[in-house]
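For reference, the structure I am asking about is given below.
Removed: one protein chain of the complex. Kept in place: all other protein chains.
Which chain is which? They are A and B, in the order written, and residues in each are numbered from 1.
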Amino acid sequence: MSTLQATRPFPDSEEMEISFGPQHPATHGVLRVMVKLDGERIIDAKPIIGYLHRGTEKIFERETYNGTIPHTDRMDYTAAATNNQALVGAVEKMMGVTVPPRAAYIRMVLAELQRIASHIIWLGTHALDIGAQTPFFYTFQEREIILDLYEEYCGARLTLNCMRVGGQPFNLPEGWTDRCRAFVDQLPARIAEWERLLTNNRIWKLRTIGVGVISAANAVEWGLTGPPLRGSGVKWDIRKVFPYDRYDEVDFEIPIGANGDTYDRYLVRMEEMRQSVRIVQQCLAKLPDGPVMAKVPKVIKPPKGEIYFSVEGPKGELGFYVVSDGSTNPYRLRVRPACFINLQVLPELVRGHLVADMIAVIGTLDIVLGEIDR
Amino acid sequence: MAEQDNVAPQEQAAPKPPWEEKPVPPEPRDAREHEQVREVAAVLPDVVLEAVEFAGQVTLTVPCERIVDVCRACKDGLGYKFLVDLTAVDWQERPEGRFDVVYWMHRFTDSKRLRLKARVADGVEVRSVTGVWKVANWMEREAFDMFGIYFADHPNLERILTWEGFNGHPLRKDFPIEGVDTGAAIYPDVYPPGGGPVAGGEGES
Partner (left out) sequence: MGNPWIAFLLVPLVKIIVILLVVILMAAYLSYFERKILAYMQIRIGPNRVGPRGWLQPIADALKLFVKEDIVPSRAEKLVYMIAPALITAPALVVFSVIPFGADTTFFGLLKQPMPPYLTDINIGILFVLGVSSVGVYGVILGGWSSNNKFSLMGGMRSAAQLVSYEVPMGFSVVAVLLMAGSLSMVKIVEAQKQAGVWFVFPGIVAFFIYIVCGVAETNRNPFDLPEAESELVAGFHTEYSGMKWAFYFLAEYANMVLISSVATVLFLGGWLRPFPNAAALAFLDVIPPFIWFAAKVGFFLFCYIWFRGTFPRYRFDQLMALGWKVLLPVSLANLLVVGLGVLLMGGPK
């Protein structure tokens, strides 16, 4: 019979070191967190990443500009359309291409649907992490419709590859706008349904209010973007600050939170879904006619130079820093990954909290390991 | 400044809309007289080695050894509170230093961004800006991991995306794109260089 091994690293202390992940149900993929615990209380947490590293930035360097687009799909695989949007936006800006208005509007529709789809995954998994099982299934039903819309548009459901430098590869299929409109028109009722399960739920509030609090100043210091930043009360959205595509022509609000805790970030994301619905509705109403592809050379060859272009991804500011040496391949294509930078704050948020709070905080940061590890 | 504005204004009376014209790429311009550059020069007059504006984005090349001073001045004096991105670019053959370390900052008051660049030779340490922006921590670790640039005073300069013991720095231009055989480097004490697991050896270190 074997004897029980001492699991404590320091014989005289009550501390225990525990490795969460990389195979753990709540780490959203292959995140690993080394947690130092005193009982249930977290003394320190150290995220260890890289288990999904595929060298995407290295691969970019050997691809042509249009050839890099499919690789961006695989970064934040829950938000392929916004990844595409950021990359093609960067290259277009570098080449001085103006996208036809119809293409810009289609891009906005696709990107906002993607934002809703991404927030849906976040809501389902976040609620699942906190123990509420049912929202997961309710939300995924709606996500299915979004994926069907994508499938109809570009043939893919997850890795969309649905944008090109200079515009859109395809025009919208017949009847697509009607189906899309029907979907977004009924979505606010669904969102209200999900909220009814959670927003005023006593346990949900107990688990999220005051958990993972970060002040606005600290959020800026840690470089948070997206809902984690807005949840702390910073009214900042790339779509408003540096409008790309035609975001200056649609009307939407930037929801912000007050306390910077998990509950506020939850409310911010829920409201963002409603705002995305508004944007899609306006885009569909305004959708202009005309070509979907600008006149761009067959071979994409940006001039020598460097450029940074970012979009407001569902997770935060997603930027591409393109360095071109004037050839057909990017000399360097750096991604500014929102999740990677948002995750960095995790130890700060969980120190002194309980183990269960760490799960809530990982969920509220809405990380996707495909983008963190690239 | 319409910095990220890739959309031209609404088509005017011109017969052809801009998307049917041949695209006109932006030209790099000298930006020594640019407002954002002058602000920096007013605080630290001797740091501006070079200033370029390209597509509305200003890039400032500063001496590598002054980078922390410049960053601190930008953050505390000029209001660039937000470090958007920190990365590096490898110019393998460049004589004045192999790497560019690139800092991309944002100012909330007027939504302006400024890019700082420091040229670093291979093997030369850059001082870490983690003391200026906390967010730089992982970004510098990534630059170290991917390019092998050492950041002095970094609290925890470890590899971040690849594993400890990984051989090489993947984003260097001389790193083969098909990768290197790294099987031996994961557990050098268990698997000696030259191959995978030893026959009969134990899998735990």
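To be clear about the criterion, a residue touches a chain if its C-beta (ideal position, glycine included) is under 8 Å from a C-beta of that chain, and two chains touch if they have at least 3 such contacts.
The model shown is predicted, which means the values in this text are computed figures rather than measured ones.
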Quick one: which shown chains sit in contact with the chain that's not drawn? A
By the document's definition of touch, the residue of A:49, A:104 or A:128 touching the omitted chain is A:128
Taking the entire complex into account, which one of A:59, A:254 or A:355 touches the absent chain? A:355
Chain not shown: contacting residue from A:158, A:182, A:206 or A:285: A:206
Which residues does chain A use to touch the chain missing from this display? 1-5, 7, 16, 18, 24-26, 40, 127-134, 136-138, 141, 197-198, 201, 203-204, 206-207, 354-357, 359
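Just so we're on the same page, only the chains that are shown with their structure count from here on.
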Suppose each chain is reduced to the average of its Cα coordinates; what separation in Å results between chain A and chain B? 22
Tell me, which parts of chain A touch chain B in their complex? 49-50, 53, 55, 57-59, 61-62, 89, 92-100, 104, 166-167, 220-223, 236, 238, 241-246, 291, 294-297, 302-310, 317, 319, 321, 323, 331-332, 334, 336, 340-341, 344, 373-374
Residue ranges of chain B touching chain A (in the complex, touch as defined): 3-8, 17-28, 54-55, 57, 59, 81-85, 87, 89-90, 102, 104, 108, 111, 113, 115, 133-135, 137-139, 142, 146, 159-163, 170-171, 175, 177, 179
